[in-house]
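All protein chains but one are shown in place.
Note that the chains take the letters A, B and C in the order they are written out, and that residue 1 is the start of every chain.
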């Protein structure tokens, strides 16, 4: 149960310095007292948590760090998401052009780049370095997975005189950022650790839409269209598409909704029964019998219970393929089912995998990543630490990292998104 | 000053019929008592209007019209916006498949298609008719501008036994819808008039993002990239791009922010001074002197005062071209300025005009138009009338049409959007 | 060894009817005596086949069939290729609008649609039916694989009074067309069978570029870009992409050349050694050691000898996965190799499969498919039969189907294409 305490923001110390943004026009300074309600709805059914609110992000008129003597660094961790380069570029731009911070560094290959054992050097960001990167997918700084010892990281921050570290990444990255912030605090250092949430799966709590998500939908939807075309062009054609989403089905649900052509959407949040009169396979058979083609979308994390059971059953069998992935599992289950029924089908399996996440960001993600990056810089300059930029009700906010990582966002089956998926697919219950 | 009364929704009568959606899964029924606050922020500076809220949109468990005997019709009016076909398709799907309404009609060429003098016939929508339309730009029903006599329209509704009319369009269209709703009420008829907001310029109040807007940004941004490339490849290259936005600069601001390459963004909401030490032209000269290229974005409605003055001045001059449009005006002012200064420039003018609005909807607009359409159907089936689907804080809501059209949305210069534009361009005050 | 006889075109009988195209402007009638040399090069090394030539395609001033009493039908067979709908539309347009043929039919689901046992009905093509299809991927008529009894097909042609059958498909389809033409001739019927070559793999002889090929390259190249981005963003990143091309490596070679980022391209035409000092794996290791990332492209038909050997070796082993496909095989071989060496790698495997072939045609393929379709109609109206539209030296020509199917096009390792691939990748010999 969340309480007000969960949304208290830690600040390094007093904000006694006039923001250099004051020289600029149309700045829209925000005060710390400005907050956004967690729950904008009212009504009998929305009683809980109504009083909770989150600090609004934005430039502060008085800041903690003296820009002229400050140094910021940005690190990108984990898997790719469209917009990473945009974040790097906007962190640099806001620090260098607007706050006139003289030194902005890029960390190579994730947290690993702050570990001297990696042998990696920090990159001094310059206008030339970031000039074109916003039009490219990936991250120019490189990325990597896995944690590093917080003490080693903080040593590096001290050695390199880094005042603000901007940690761009998902759950694991933010977990690391929280530990770094704690280590900084333990040593009594004056350094701000600011998280920028990145998750192609859109599964970070207090982040309504993460950058890269809509770009991924765009490409995923293209693939769905291809699968739909394939399905329609062959007798009893089935297009089966596996999409990203290990724990949350946002990409599968969103792409299916955007496509409007999907007939079945299987996500981790909704258990699926394959067999039986009301199972998925019978529903698929019915669809073919009435419409002659079908489009099935499956998130990589769906049907894990079925996979596990199949794997367990395999131990004493032999010669059969043990599936690592639900797409291939489902492909074979479908084939097996229709073969047993003596119904000829044309199944086309598509797995775009990394393709949907390695492309440049689309317009809305370019805007979102720019804004998240600039808000993170404002937070850092104001000495806020252990804080992540969140997004609720179209407002960017400050969320304590520890609060964010304590929760995981999942597709809510009562939400507009999922009910729309159910309506547009006409998918039955199983 | 808005009051609670402004957000009261008119209902035709009792909702005594069980929704057929009850047979479906994951429906997420919404009660009329569920409301969304207009202002989710709290803090000293957000005192006003805090208590106002808007009815949440969504399916009702008990509805007004008996689906089996109902008829819905959809009409698209005004200029194109990506997503119109998606709206048509989803209105049809929700009515026909989910509510099992037997007769869904399409009105040809806007309100004109309900005027018998046009000679246009209503289209009976079918699965085959709407099958592929969501992948195409424009509106299969056609559109037109201009009002029709509400009495004539209501006569048509009566003649054709249309119970629900879904009016997709902008300011003028919603104004018309309000008049039709009033005429229906005056005659004491049992017909619901529901508005679905459509504006490529994103300038309808109580609609945070209108469908088509992000698609337009995507294409506009492509054009900005082209102009930027042109500017960079020539000595003293200037890319000048005119974008849509007669009264509101959302497209210009959004595309510039997405592009990150724009140096100047001129919108209707911010007056521009061309001449003088702190004017736009001097700033442009400074940019060329220091960076050798520049990208200028101008909304079609910007600088209207300057155009008017120029036009007035032209009356006694002769032989000169009177500009109808700000793009050409600015192009010539820039040329004149640098010619007078003896500075050679390479100006490339681009005006994508209708191109950015006639493309198919991107993923987020496909999702948004689907959801708005389905919410409109829920509202209609529940007998709500004179109501428009709005969108605040990522929630779809019911807004009385009369309240919506009494206000116009403009770019707020203190908003995150505009301050981000100011930060990313580094554009000075003039 | 090809002789003049191989390029003799069979004609049904005299061309005694004035072409209705004579009423039109800029028709560019072609005479049967107009021919295109197989070999446009001269020089000591090009002595062979210099005298051979092929009949030029194009409208004839006098034709065989009386348009007013004629009927044409189009059938699409085999796998999808971008441009199929464009072919259907242009066959229809040329027949209906230009020749004013009153009845044009579409065959459902390939040759199967001409077999009464399928229960499929022929489609009467109309302006409304073909209106939008050129903007969509796939084939509106549907497709299927596998042969049908030529006698059954010819029975259908007789029953339906089809004078001209346009067979759009690859090797197998053309083989079927040749048999149908032979059966027609055996029965002494007056029916023209005309082939339109379709192969996403670009592997039909006498067809320099088949429609759909460049569209497929465009999408394949996008996927390569994604894989390259993934490879660059991780330490020792390897992007491995499997592309279509069972017998010919045109897609892999072309996409790699277009991408300019590929480091290794494995195609069926060039045997690959994996192990050993000069093998692929050592070269890949060298690449990682010097550049830290690599992009590998493999055609589905590459390394078949290695796969067969691996499969043979598997028979007595147990529990291991038997790979059906070279992409997964290569993925595992690479992992195994580096694991044995104790080198950590980040391998990302992408298999776009059907995605690259189910999209709408790009501009050049739209043009090519339009022209091939119209040329096919001209050939059919002129009573040419057993003929396929070919394309050499940017000229469309008539090739006897039997001659075409007697040869298979493969990537010539001395060609500009492959030498350019070798130059752009810097790939060594193994």
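Everything below uses one rule, namely that contacts are C-beta pairs under 8 Å (C-beta built on N, C-alpha and C of every residue); 3 or more make two chains touch, one makes a residue touch a chain.
Since this is a predicted model, take the numbers as computed values, not measurements.
Listed residues B:103, B:225, B:273 or B:410: the one in touch with the omitted chain is B:225.
Residue C:258 is the one among C:196, C:227 or C:258 that touches the chain missing from this view.
The chain not shown here is touched by just one of C:2, C:42 or C:406, and that residue is C:42.
Residue-wise, the contact with the chain that is not shown comes from C:26, picked out of C:26, C:117 or C:277.
In the full complex, the hidden chain is touched by chain C at residues 24-28, 31, 33-37, 40-46, 53, 56, 58-59, 86, 89-90, 93-94, 97-98, 134-135, 208, 214, 217-218, 221, 225, 254-255, 257-260, 362-364, 366-367, 370-371, 374, 392-396, 413-416, 418-420, 422-424, 426-429.
Residue positions on chain B in contact with the hidden chain: 80, 109, 112, 136-139, 142-144, 222-223, 225-227, 229-230, 232-235, 318-319, 321-322, 348-355, 357-359, in rising order.
One chain of the complex is left out; on chain A, the residues touching it are 132, 135-136.
Everything that follows uses one rule, which is that only the chains that are shown with their structure count from here on.
Look at the CA centroids: the one farthest from the centroid of chain C belongs to B.
Among the chains in view, A has its Cα centre nearest the centre of the complete protein Cα set. Chain C has its Cα centroid 44 Å from the Cα centroid of chain B. For the pair chain A and chain B, the distance between C-alpha centroids works out to 29 Å. Of all residues in chain A, those touching 2 or more other chains are 225, listed in ascending order.
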